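A short worksheet on the structure shown next.
A single protein chain has been removed from this complex, and every other one stays in its place.
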Amino acid sequence: MTLLEQLAQYLASGLVVGGIYALIGLGFVIVFSVTRIINFAQGEFVMPGALLMVTLGDRRLATPIAFLLAVGVVAGVGALLERAIHPVRGAPPLAILILTIGASIAIRGGALILWGTDPFALAPFSPGPPVWLGGAMIVRQGLWLLGIAALAFALLWVFFTRTYAGTAVRACAINPRGARLMGIRVDRASLLAWTLSGALGATAGAVIAPITYATYDMGLMLGLKGFVAAVLGGLVSPLGAIAGGFLLGVLESLAAGLVSSAYKDAVAFVVLIVLCLVQVAGWIPWRVAEEA
Amino acid sequence: MSVSARRRFRMLVAVAIAMAALSSAVTSRYVLSTLIFIALNAMAALGLSLVMGFAGQVSLGQAAFYAVGAYVSGVLTASFGWNGWAALVLAVGAGALLALAIGLPIFRLSGLLLAMATLGFGIIVYYVLVNWSGITGGPSGLTGIPPLALGRFRFDTDQRMLWLAWSLLLLLLGLAGNLVDSRVGRALRAVHGSEVAAEAAGIDTLRLKLGVFTAAGATTALAGSLYAHYLTFINPSPFGFAYSVELVVMVVLGGVASIWGTVLGAAAVVLFVEALRTGLPLLTASHGAPEYEIVAFGLILMGFVVFLPGGLASLRKTP
Partner (left out) sequence: MTPLLEVRGLWKEFGGLTAVRGVDFVVEPGQIKAMIGPNGAGKTTILNVIGGALPPSRGSVLFEGVALPRERPHAVAARGVARTFQLVRLFGEMTVLDNVLVGCHRRGRSSWGACALRTRAMREEERRLRQRAETVLVVVGLEERAALPAAALAYGEQRLVEIGRALAMEPKLLLLDEPGAGLDPEEHRRLARLVRTIRDGGTTVLLVDHHMEFVLELSDEVLVLSYGEKLAEGPPRAVRADAKVIAAYLGEEAA
């Protein structure tokens, strides 16, 4: 393979993985912009999405139905978590962060009890050999991933810009007090944000499961990388998170291919530290939003 | 001596006597090693407690300092034949320097970002440990770490290690207690109370926070160093993100900024984990106990944040 072909391959693989990070990062952004909470358990929305797909698939449910069910269940988990946090939402942000850490641990533990430590394989959504696009090979599931991600982004865009409920949520994100004065129920917006975030995470999990195995501890790393994607978008910009996700995916893929695959997972964290340094040093006019 | 310093001294002496008695009376390896691990964890969590209580920041990467302490000591003594105490001093210094190096850029960040940055830092350190196999021995780790020794007297039995670990812990508790009662401690408590007012009173809050973070890095590294000399072999797996979370749990349980609370928290976590490991297989046959401990941790953490934010230490205070 020529260098150009290799680069095209890395780019293609990176975009596929980046789609996952984009979905997860978007989940972070939606919750943070409305509630100013960093949901440490975001990654643990991804994992049950994958594992539920596996279990429902074993029960011979058709893929689309299994998908909708898995997403629905985890969206419900997101809503439950929001209700659990609701009574203490006035607590200092660090206390809430610890709370979400606790939740993530509990969810992971619950998955461990239900599914054990074994990795589970899931059949791709449609059978067939990988596809060639411009000199790069993409597995079919990768196309499903990008397609479903694009669909999710489009649906959310329509929701946030064209529906009343979505616009209300955006208003809460911009100015909660002002929104409340206009009669918007900020509580409802918060619940909706967490539910959507759960759905996004589950979507990510469900589509990635056929590519990488589904295990009880897959959520941590994916969640952290999705967080880095969200940070690249300043934590409040959905477009930024999506772009950040794809960027991170490509960077990871390039690092793994050109440098060493051993340090692949470290790329995201190096990026995170660099971003933190950039914020402190003020080299470029990029900031992560402060807590309200 | 001030009232609280006198009381603290009496408490320390009482615990010292109790530990000395235990170390000679008890012969069960299991009990002794549990007590040693309580001391090591309390030492590691002590610094974090001050960081969370006074600097008001969560460090989600504290395990990295534990690892640095263990590996610096381990590598210098096992691979390069250094004297154990010299290696220990260097390990503590390494922990402090690393904390300073990471703290300088990130302490200007807001709380949540800082927490995530420490998380990233912790994971990077873990990765370096796993992948730098030439020095660290990679995933299989390092063996043949000699125990610490004073001349002919080697700290190679559980009794002796118990004595050493608890002596150092009590010493640290005394020093930390003195610090909290002093002018510096007052400044720390002021920053905890109102950062704006503390700054206006002339306190350089950034420098103070960095100082606490550096001290935390040093004490956690000390614990790690002792850990390496106790077990005589180390590998990266206990030093991952899970341990950083465990340390946070210890601090939250014990009550942030409470010195004795941290010991309680460490004891509670260690004992809880042991109880699960021994007790749960009796109740359920599947999956093994360590997994259940994770769920329980999560729920306990959430419970404490919601119901008892002051931790166990706040139970002592009269309403």
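Should a chain be cited, it is by its letter among A and B, assigned in written order, with residues numbered from 1 in that chain.
In this section, a contact is a pair of C-beta atoms (placed from the backbone, for glycine too) under 8 Å apart; a residue touches a chain by one contact, two chains touch by 3 or more.
Keep in mind it's a predicted model, so treat the numbers as computed, not measured.
> Need the list of shown chains touched by the one chain that isn't shown.
Over the full assembly, the chain not pictured touches B.
> Just name the one of B:Met19, B:Ala176, B:Ala216 or B:Ala268 that touches the chain not displayed here.
Considering the complete complex, B:Ala176 is the one touching the chain left out.
> Decide which residue listed in B:Gly120, B:Pro146 or B:Gly211 touches the omitted chain of the complex.
B:Gly211
> Which of B:Ile135, B:Ala201 or B:Ala275 touches the chain that is not shown?
Of all options in B:Ile135, B:Ala201 or B:Ala275, contact with the hidden chain holds for B:Ala201.
> What residue numbers in subunit B mark contact with the hidden partner chain?
These residues of subunit B touch the chain that is not shown: 1, 5, 175-176, 178-179, 182-187, 189-190, 192-194, 196-205, 211, 215.
As a working rule, only the chains that are shown with their structure count from here on.
> In whole angstrom, how far does the Cα centroid of subunit A sit from the Cα centroid of subunit B?
Computed value for the inter-centroid distance: 33 Å.
> What residues of subunit B sit close enough to touch subunit A in their complex?
52, 56-58, 60, 105-106, 108-117, 119-121, 123-124, 127, 131, 241, 245, 248, 252, 287, 291-302, 305-306, 309
> Can you tell me which positions in subunit A touch subunit B when the two form their complex?
38, 84, 87-88, 91, 93-99, 101-110, 112-113, 116-117, 220, 224, 227, 231, 262-263, 265-266, 268-270, 272-273, 276-277, 279-281, 288, 290-291
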